[in-house]
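Note that one protein chain of the assembly has been removed; the remaining protein chains are unaltered in position.
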Amino acid sequence: MARQVYLDYAATTFTDPRVVEAMNPYFTRSFGNPSSIYSFSEENRRAIAEARKQVASVLGSAPEEIYFTGSGTEADNWALQGIASKNRSKGNHIITTKIEHHAILHTGQFLQKNGYDVTFLDVDAEGRVSLETLKKAVTDKTILVSVMFANNEIGTIEPIAEIGAFCRERGIYFHTDAVQATAHVPIDVKAMNIDLLSLSAHKFYGPKGVGALYIKKGVKIDNFMHGGAQERGRRASTENVAGIVGLGAAIELASSRMASASERISRLRDMLIDGVMKAVPHAKLNGAPSGERLPNNANFSFIGIEGETLLLDLDRAGIYGSTGSACSSGSLDPSHVLMAIGLSHELAHGSLRLTLGEETTEEDIQYVLSVLPGIVKERREMSPLWEDYLKSFDKGR
Amino acid sequence: MARQVYLDYAATTFTDPRVVEAMNPYFTRSFGNPSSIYSFSEENRRAIAEARKQVASVLGSAPEEIYFTGSGTEADNWALQGIASKNRSKGNHIITTKIEHHAILHTGQFLQKNGYDVTFLDVDAEGRVSLETLKKAVTDKTILVSVMFANNEIGTIEPIAEIGAFCRERGIYFHTDAVQATAHVPIDVKAMNIDLLSLSAHKFYGPKGVGALYIKKGVKIDNFMHGGAQERGRRASTENVAGIVGLGAAIELASSRMASASERISRLRDMLIDGVMKAVPHAKLNGAPSGERLPNNANFSFIGIEGETLLLDLDRAGIYGSTGSACSSGSLDPSHVLMAIGLSHELAHGSLRLTLGEETTEEDIQYVLSVLPGIVKERREMSPLWEDYLKSFDKGR
Amino acid sequence: MYSEKVLDHFQNPRNVGEIENPDGVGQAGNPKCGDIMKIYLRVEDDVIRDIKFKTFGCASAIASSSMATELVKGKTVEEAWNLTNRAVAEALDGLPPVKMHCSVLAEEAIHAAINDYRRKKGLPVEKEESHDELVEHHLHGDEEEK
Partner (left out) sequence: MYSEKVLDHFQNPRNVGEIENPDGVGQAGNPKCGDIMKIYLRVEDDVIRDIKFKTFGCASAIASSSMATELVKGKTVEEAWNLTNRAVAEALDGLPPVKMHCSVLAEEAIHAAINDYRRKKGLPVEKEESHDELVEHHLHGDEEEK
């Protein structure tokens, strides 16, 4: 079989075989409903308690502050909608950013339709929210600020501790979507004054379909999933025991190796970035410099070619990446993140995200570097945009 | 080890080992994001499409009418909230019943707090909703009727086809929570005129944490989970591929053996009911007669003893059941279902649900029959209620 | 969920039964909330010589009855009156928060039985708090975060 290089770890990771092994007993052997009082479910109750501890210890919270959900998206929906409705009497203003994941963005738009006033903050050219911009947006009706920990497209890490300190001082709840950051970069909800935090297992070698919301003790929030009294009455649905156990095992594994993995992966990532910037003329790196972005994220724009084209050409070479181009998502507009950092439509449509992970090797990177420049060159040659760009570029000199 | 008899299949089933096997490749090998366009995710896309077909073929729907969710609870929340908000301009009245699962009941109450008018229909002494009662409750503002297919506590099967025909005729959307019924009794959404139907994998030997909502083509419904464009833009969250594959495999397996399983299990269940009614004086069977209840459900009330007591005593004997007593749920009120069928508080607190499944044997039933009557007798002897009951009973004669 | 002690007193409850011609009988609870406790006293020289109970209720109700009767047996009526639900719960190595009301029930039933005894003896009857008052009184603060 031809070489396969998976570089879409930010979309989803494989589930670590050790995690699968940890999950396995909970399908066929210890399958009891954890909310039942009989001894048969004791092992399940204990396993869930253990997973809660594992998550808490990575975030620096108390175990009782962790609530398991069915996805990162659900955690985001819950945080925004639950805070909004519960604190409606205090105000109807919510602040978030223009570069959030759709789980926040679309929930924010949904709240707008339901009588809330939602501000989407601008970011700078590297995708960073500034505290100054935030301060200006705050009103005495502001009940919640939600800023993602690190961006899923361009990897930029936001000034979470600063924002947290400010919100705490002003008595405004602070939520962060840490789906991309959890177990990849250090997080401390206490030190960073975070009130709510979303995470999702399949971004750190856990299973898909399970996430968690950290809710600081005392935070006033309504339920999102109505029904039974699971998760201490706060999140209904029969507990996904195997999934929760998998999330716990995965977060523990991933954070125990975080420092070394981050070093190894960011070195490979820098090798990739350097190689691409050298080998592809007029390539652009999107996002912040190495130290201020997720260790595994590289995001480029290649003027003159469209992202889907690039993905399919790379796919033929066995390389799997992602793009902010509209075409791959079924909508007509390119990535809102790339537009928010000021890219032209052309550049936004011509973006390529490559995200590295546990199985990425130096050979993989070298292989990408041996293939990508040729593809870009060939597709540019059939592009009217590239032609125009070169002309205007030459004129510009 | 002592004998273990699991009789809480209605709470949750084990995951069939063949289902686990079907799921396994999607954790470590074929783990790609199904929404990505590269060929690496082709297998995943196909696997999800196959699961959608498997569900559709059991319900008699088109595959495009099936949307996967993170639980049965989520499907219920979505159906009620999504229909309510999308059809607000047509009316704000919703009709459901007093015996629904909390996923419907609490969502209904949540809607009441948000300006909807929700009617909770009474049921008869066997837990059946009557078409007459429903007809009387309908107004020209009624936009949705939600009646469960079969009750999770007492197993009573509702007149779904009748209700469906009536709703269709009146142009009112009809949702049914079929979490307990799916793959246990025959369902045909077309013949029964069902517009929306909730199901959950862990009730038919699939994994926990995955469900589905059937939405008839053309039904106007808002999204519940806001975010990415998964499930054709209708349910955000990275697809739980392994879980969805598991749901598909499980529903196919369970429905292929439905007829024979139902016959075998209802025979054992009738043996259990007959045995208990003979061996335990003054025992009461809750719910409908054999032919009109779920094949696996038995629900008794034993005047004079409290359910939690009974569960713990049975637990010591290795028998795992469930109760409608308040004590086991952390609330102070006993089962709303048992109250709705007219039981006194004493009887509701003294209920025992035993639900059978694939691994239940005749020996299991005989074992229960050898243990249960003694436990009831002993606990009754220390009960002031039993004393009072016997006195009044003797007087009554 | 339950401590060893609770399970022991649930599985092997002490002082179960009735006393014929008791010096005092008291009952607390009601079927609505699922717990009823009935206490029978034999009192000699103001000392509780014998005590029996019958209880309808969950494991913690039965264990609380059993433990409460153990704790007051041999005590003076005065001492028995002052038995708090907390003392019962502590003697059981704790009860789950949602089950604390069961220990309150034991306190109530003993109060009721003692007052019955006093009434029969023509002694002044002490004020009994209602179950809700007792729960309010004893448990206030426990469920704040619900």
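Here the chain labels run A, B and C in written order, and each chain numbers its own residues starting at 1.
By our rule, contacts are C-beta pairs under 8 Å (C-beta built on N, C-alpha and C of every residue); 3 or more make two chains touch, one makes a residue touch a chain.
Bear in mind the structure is a predicted one, so any value in this text is a computation, not a measurement.
Enquirer: Hey, which of A:165, A:369 or A:385 is the one touching the hidden chain?
Expert: Considering all chains, including the one not shown, the answer is A:385.
Enquirer: Which is it among A:13, A:309, A:322 or A:355 that touches the chain not included here?
Expert: Of the listed residues, the one touching the omitted chain is A:309.
Enquirer: Looking beyond the chains shown, say which of A:93, A:128, A:269 or A:349 touches the absent one.
Expert: A:349
Enquirer: Taking the full complex into account, what residues of chain A touch the chain not shown?
Expert: Output for chain A: 304-309, 312, 316, 325-328, 330, 332-334, 344-346, 349, 381-387.
The definition used in the following text is that only the chains that are shown with their structure count from here on.
Enquirer: Find the most central chain, measuring centrality by the gap between its CA centroid and the centroid of all protein CA atoms shown.
Expert: Given all protein C-alpha atoms shown, the central chain works out to be B.
Enquirer: Could you please state the distance in Å, as a whole number, between where the Cα atoms of chain B are centred and where those of chain C are centred?
Expert: Each chain's C-alpha centroid was found; their separation is 39 Å.
Enquirer: So how far apart, in whole Å, are chain A and chain B when each is placed at the average of its C-alpha atoms?
Expert: 35
Enquirer: Give me the residues of chain C that touch two or more other chains.
Expert: Residues of chain C touching two or more partner chains: there are none.
Enquirer: Would you please write down the residue numbers of chain B that are in contact with two or more other chains?
Expert: Residues 308, 312, 328, 330 of chain B each touch two or more of the other chains.
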